[in-house]
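Pasting a structure here, questions to come.
Yeah, one chain of the complex is gone here, protein chain that is, but the others are all in their spots.
Residue numbering begins at 1 within each chain, and the chains themselves are lettered A, B, C, D and E in the order written.
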Amino acid sequence: MSQTARTRILCDVDFDRDGVQTGYLRLFHSSHASAYGFLPIPIVVIRNGAGPTALFVSGNHGDEYEGQVAVSNLARSLKPEQITGRVILLPTANYPAAMAGNRVSPVDNLNLNRIFPGDPDGSVTQQIAWFIAEQLIPRADFVCDLHSGGSSLLYAPCALTNRAADDALYGKQLAALKAFGAPLAYVQGRAQGQGGNQTLGGVAERLGIPSLGSELGGAGAVSREGLAIAERGVRNLLVHLGILPPGRRIDAPETRIVAVGGQEHFVYAEEPGLFEPLADLGEAVRAGQPAALLHTPETPWKPPQEYRFPIDGLVLCKRHPGRSLRGDCLFVLGSAMPG
Amino acid sequence: MSQTARTRILCDVDFDRDGVQTGYLRLFHSSHASAYGFLPIPIVVIRNGAGPTALFVSGNHGDEYEGQVAVSNLARSLKPEQITGRVILLPTANYPAAMAGNRVSPVDNLNLNRIFPGDPDGSVTQQIAWFIAEQLIPRADFVCDLHSGGSSLLYAPCALTNRAADDALYGKQLAALKAFGAPLAYVQGRAQGQGGNQTLGGVAERLGIPSLGSELGGAGAVSREGLAIAERGVRNLLVHLGILPPGRRIDAPETRIVAVGGQEHFVYAEEPGLFEPLADLGEAVRAGQPAALLHTPETPWKPPQEYRFPIDGLVLCKRHPGRSLRGDCLFVLGSAMPG
Amino acid sequence: MSQTARTRILCDVDFDRDGVQTGYLRLFHSSHASAYGFLPIPIVVIRNGAGPTALFVSGNHGDEYEGQVAVSNLARSLKPEQITGRVILLPTANYPAAMAGNRVSPVDNLNLNRIFPGDPDGSVTQQIAWFIAEQLIPRADFVCDLHSGGSSLLYAPCALTNRAADDALYGKQLAALKAFGAPLAYVQGRAQGQGGNQTLGGVAERLGIPSLGSELGGAGAVSREGLAIAERGVRNLLVHLGILPPGRRIDAPETRIVAVGGQEHFVYAEEPGLFEPLADLGEAVRAGQPAALLHTPETPWKPPQEYRFPIDGLVLCKRHPGRSLRGDCLFVLGSAMPG
Amino acid sequence: MSQTARTRILCDVDFDRDGVQTGYLRLFHSSHASAYGFLPIPIVVIRNGAGPTALFVSGNHGDEYEGQVAVSNLARSLKPEQITGRVILLPTANYPAAMAGNRVSPVDNLNLNRIFPGDPDGSVTQQIAWFIAEQLIPRADFVCDLHSGGSSLLYAPCALTNRAADDALYGKQLAALKAFGAPLAYVQGRAQGQGGNQTLGGVAERLGIPSLGSELGGAGAVSREGLAIAERGVRNLLVHLGILPPGRRIDAPETRIVAVGGQEHFVYAEEPGLFEPLADLGEAVRAGQPAALLHTPETPWKPPQEYRFPIDGLVLCKRHPGRSLRGDCLFVLGSAMPG
Amino acid sequence: MSQTARTRILCDVDFDRDGVQTGYLRLFHSSHASAYGFLPIPIVVIRNGAGPTALFVSGNHGDEYEGQVAVSNLARSLKPEQITGRVILLPTANYPAAMAGNRVSPVDNLNLNRIFPGDPDGSVTQQIAWFIAEQLIPRADFVCDLHSGGSSLLYAPCALTNRAADDALYGKQLAALKAFGAPLAYVQGRAQGQGGNQTLGGVAERLGIPSLGSELGGAGAVSREGLAIAERGVRNLLVHLGILPPGRRIDAPETRIVAVGGQEHFVYAEEPGLFEPLADLGEAVRAGQPAALLHTPETPWKPPQEYRFPIDGLVLCKRHPGRSLRGDCLFVLGSAMPG
Partner (left out) sequence: MSQTARTRILCDVDFDRDGVQTGYLRLFHSSHASAYGFLPIPIVVIRNGAGPTALFVSGNHGDEYEGQVAVSNLARSLKPEQITGRVILLPTANYPAAMAGNRVSPVDNLNLNRIFPGDPDGSVTQQIAWFIAEQLIPRADFVCDLHSGGSSLLYAPCALTNRAADDALYGKQLAALKAFGAPLAYVQGRAQGQGGNQTLGGVAERLGIPSLGSELGGAGAVSREGLAIAERGVRNLLVHLGILPPGRRIDAPETRIVAVGGQEHFVYAEEPGLFEPLADLGEAVRAGQPAALLHTPETPWKPPQEYRFPIDGLVLCKRHPGRSLRGDCLFVLGSAMPG
């Protein structure tokens, strides 16, 4: 680690050595139960000489699993002799959250993907964010942060990228998005995404490093379909970046790309209730079409509230848990890409 | 309520009056926040003269939702003049659990369907069980307790019944099961079911009253498919019982019926890990076929554990959450009905 | 303690010795933090030869304080030479609840006054109930259990008694109620009281021992007015019982006595909201008069719900905390005593 | 919202449009239970052309209720055609705290009125503070933040203002204080108030905007008397500011104004115990007069601790809960205004 | 398992088969996180033909570890061909408590060794107690329940037995105690032990089966000295019972045996404070000798409380944690055995 690094995390692996290295980021967390202990965040580096570096992150949210499986499988299956350059794997970025099956860290209750660039002197999640932002992203030529919907959302498995302000950067991202080969993808409108500029991808954009994300399923479970898309996409991305040879590419359908923009793409609950969806993931819906009923079986004699879709679009994502509160997001729609 | 009733719950409705009555079971719970308050468990009675009584219960587990919606919809849509006899509806039987979206009660941490027949002098869930066992089930000619998989399990939507020891009773249950019209159903082997004789259905069996259950989906969400099966099944059951006229029956596919017996029908996790299923709900599997991988992305360099199905069968149910512990049930298989 | 006593609690004091004795009921509670420790429930016995025994209990609910202060003051001020007979004082009956300022025990979450007669082999609160029922009440000629409204209710300070089924017993209780000298009192209709027969007073009634209660204020605070009534009432009751000489009686106003019966004496919240009372404690109200508004400042554009009093009556008790849930008791009314 | 606004909160209403607008501040909080959800903080703007702007805030502390009711009532009753200028209403500023009936936010455990000016990138309460400081206060010509004592304190209902360092500003505040028409008011000595410069009023003072506060009761309940004072005061303040015409003023008694300064105005518990107050709200007391006893009914044989008032003064505020710890404030005294 | 067994626990092992069998007691616990899951309590049976049966239990309290290690080591090292008869090993009797490092179960908050004989229909700890009492103890000729002091106590490593009412039974226990070969042991006076008759040993005594206990250290840690005593004792006990041949006995010092009786053997804290012991484990002390100081560094100007030993004795056990409350046990003394 560079002499001037501000991180307090110790790193077991040498990023500049050829071969496979495995170890932990040692994030010291002096708690009542373990005064001198560290949180062991696993990291794997696979390197074969000069060449591009790809960084794969999963477990940014601890309850999003397809990426964690795909990245772990890559850690065991990818051999240095197969590649040119370097692959850095961080399968459980928010390790305490991943162990707990939780979106946010049980240690400091923080959502890693809402606090970038973090703080080297802060609480444990802030220290993780800082390490990724200071030590990992700057080493990468491409960053891939694999998400799913998490415990509260279910996505039609898809890839995604931000509409970066810099056109050249956006072009690289779009090319990679297509190379990834998910059947569906969306482009997040500028400065309108969930998490704003406090996400991992936001750091990459500020550094001018292209990045890609995914939403591979959700509901706190492992989706077989989403996992297959992730495994293929990760491999195809390595081919696209020139780290794996072209012959390793796996056939994929052409990706359908839609756009997500402002609040008109979202349906929110306006009162508490039990959410019955009236549309399916991947369904094309029209403005005004019934979207959901919110029931109150605690007063079964009262009729449910009805919600309608605000715009035409494709159902990208729906809320998973039944019981819902005012302000909970029920649906996200993708719309046609602006010409 | 009869003079000798031991329940401490006050009931707003008169079971013997014609028409629609709605109100609460007033379950007094003297807490720090509400010394004289009651937990308001909604109850609806719809009656039209003499005739059979059907009791529909949902929300026995608070995070099982299709039944809660179907029973609430019935409460609003069923008119006394349409029926002969009586329908008693208890849409959120474990009201505190239902409001919390939780399997068990947040008040006393009890699982209502594991403590029957309850205790009139016990904690709140014990009092609910007692009321159902003393006041509701004995009034019924048929009991229908609508379940889903809950937060931790996902079922292929199905109906179910216990293999009652009494053949005549079992015959009535099987007939009702077929009338219900779910595409899939299973018969629970004698004394082998989850919950043993401490379930709501166990009380009905001891009283010689036929009963039916369902598992309409799960994962703590509302399944559109499961809800449609529930709505049709409830209506068809009312026709079957003679409460609704035959003309109200909704067409349904013939029900495929399988059997669930002892521990060989279950796959359990033997070590902690992240559960990747290798088979789908409704899939026919063979003994020895790979069932699941349990990954440990916290040590991504270690290979996952592999599990195999112990018998030939149909995948009825799978675990939903990714992170799993030793002893967690990963799959339940149905096998061919014994001849 | 008798040889056949089933209690597991050790008692530091000898009930049959003259003079003042102080000590603890040692309730052994083998916890993670204290494997061999006991919960020290203070007890004081003041005795002077043969004569009647009065038992004063407070802290039955831990957040009801006037009684705790009055009984503690009595423990320090009453001298054996002043009395004839015996006074037993249990100022913090539910000791863990009293230390926590909580209605119910933080150890087992039980409400002591809803679980009588308890269980000598049960959890800590069940053991306390059993000790009081087996060891204290049977030693008494009169039992006085001093309550207040607790954290969730505020009472017009008053005394109370149950309408015992036995007329002779009820007569004794009524005479004592008048001797106590509270400005207001109520008689709880038969089998309609909060807590049913699981209260301390219920045990006394089953044993044929007269008893008296109080509701001296509430809201989790010490009321100066309620404390003054308690101090006078306790002393006058000792005079009435012949334990203190007649000259020790303190002048008191005549007691106004009203009746509390069934659910028509109660106003309950029907929806969640912020409770604005529209009547004051001690106010005479008429059926149909506005009782309360429940506001929803989280949606300030919606009008509040309005509640009305169901019968004519005197406002005995009102809910204290603002935020309220469906089923919370907002008001209790007393009505004219049946002739 | 201005282009350079740093807040991440979306605002449903347009502050510059005439008429009544209602909606939410959408405070996105990406939690385990709701990844894309927002906390819906209600806001109402009533505008009629050019003129002064008054900002009314309540629910700054979630368990202080009179202001929440008064501001909600204003939101429904005030018509644009009645006013000149603009009224901005934020009835539940700390929305999660208000819904929980809690002083501090249950989300991040922060006390909104101790963290101003907040942080646009911080936790949810920090984001609320920032929005108020950046978006609401600068739009106002007058700020009124309606408090009560909260769960732990009970105030003689009163208005208050800070002794602003700028005499002109202080003069405006004093005039508004008198116009408000509370029977009692106090002036908080410079830099001595609870919360120091981290309060909402501190932000206003730094911006040179006059502001007023209130303490309308407390103990976590709605006070009828305090609510009446709030309703009148809010209206009279609108008249005073020229937003309502003079004819709308409601008669009020002259306000008695006292001063609160340093630690000599406070009585604190020095040991744990059960607090018995020996003086009433509004009572004039003398230095050395007994203020309180702290009892220990867990050792009833020990005498209570006695506390005395340190100065002559008027009892403005007393602690509400019985059980108290070392360092808890038992009383606040107002003294004569410095000449 | 016998046909009439009332336990609901499934047992993987066959107690009557020769060889080594390992598996789990499957304690079904239908929770929110795992509706069909079981708590896997490991059990090992080693059998070689006819002969006596010894039952070794550890982890009765989850934070007592030497026994858990010794019993686990025995499970791996003891070979069927070495023994005559049968050894049943239950290394983590209260499995959820052992996994949590807790005295009591985190599931139902129950202390297993205070609720015997349990309840086959009760909560999980009650079901464990019942299984041990119904299925394991009756199969044994000798029961050995290995305890340590747990998180709150530290013992001079020792063995112990109860002074069984039946002299023949007591004689067998005393012989086994000596054979065990701990340097120190104590005899618990009749009906005076911690836990009364609700312990595992109490069940054995009622069935007339001899039993032995130990206290091998404590403070929630593994003591090297205590573990060595346990390993030797367990082996010597097997020799004593004839399960291992005499040649396997390990030399041991003669056991010093003392008696523990009533409350005079205990020193308790009378006020809260920070516990400084003034005597060491194994030290011989005299009545009146200083035992402890309880400091209050939160008010460092106040002198500490001083405690003295009530009788002459040997210090068997001391409290471990510094901060202590009224009623916490600070010391246990052993005294000379009654002649």
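Definition applied: a contact is a pair of C-beta atoms (placed from the backbone, for glycine too) under 8 Å apart; a residue touches a chain by one contact, two chains touch by 3 or more.
Just so it is clear, the structure is predicted and the values come from calculations on it, not from any experiment.
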item	value
Residue of E:R17, E:R190 or E:R224 in touch with the missing chain, whole complex considered	E:R224
Absent-chain contact - pick from D:R86, D:R103, D:R235 or D:H295	D:R103
Contact partner of the left-out chain, one of A:V20, A:L39 or A:L241	A:L39
Footprint left on chain D by the chain that the document does not show	61, 63, 102-104, 109, 111, 113-114, 149-153, 194-196, 198, 263, 266, 268, 317, 321, 325-329, 332
Footprint left on chain E by the chain that the document does not show	22, 40, 42, 44, 58-59, 63, 65, 68-69, 71-72, 75-76, 89, 91-92, 95, 98-101, 154, 219-222, 224, 227, 274-278, 280, 295-301, 303, 320-323
Absent-chain interface as seen on chain A, which is shown	8, 10, 24, 26, 28, 30-40, 108, 121
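Everything below uses one rule, namely that only the chains that are shown with their structure count from here on.
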item	value
Contact-pair overlap exceeding half with B-C, pair selected from C-E, C-D or A-B	C-E
Superposition of chain A upon chain C: rotation angle, C-alpha, nearest 5 degrees	180
Averaged-CA centre spacing for the pair chain D and chain C, given as whole angstrom	36
Averaged-CA centre spacing for the pair chain D and chain A, given as whole angstrom	42
Residues within chain A bordering two or more other chains	63, 298, 321, 326
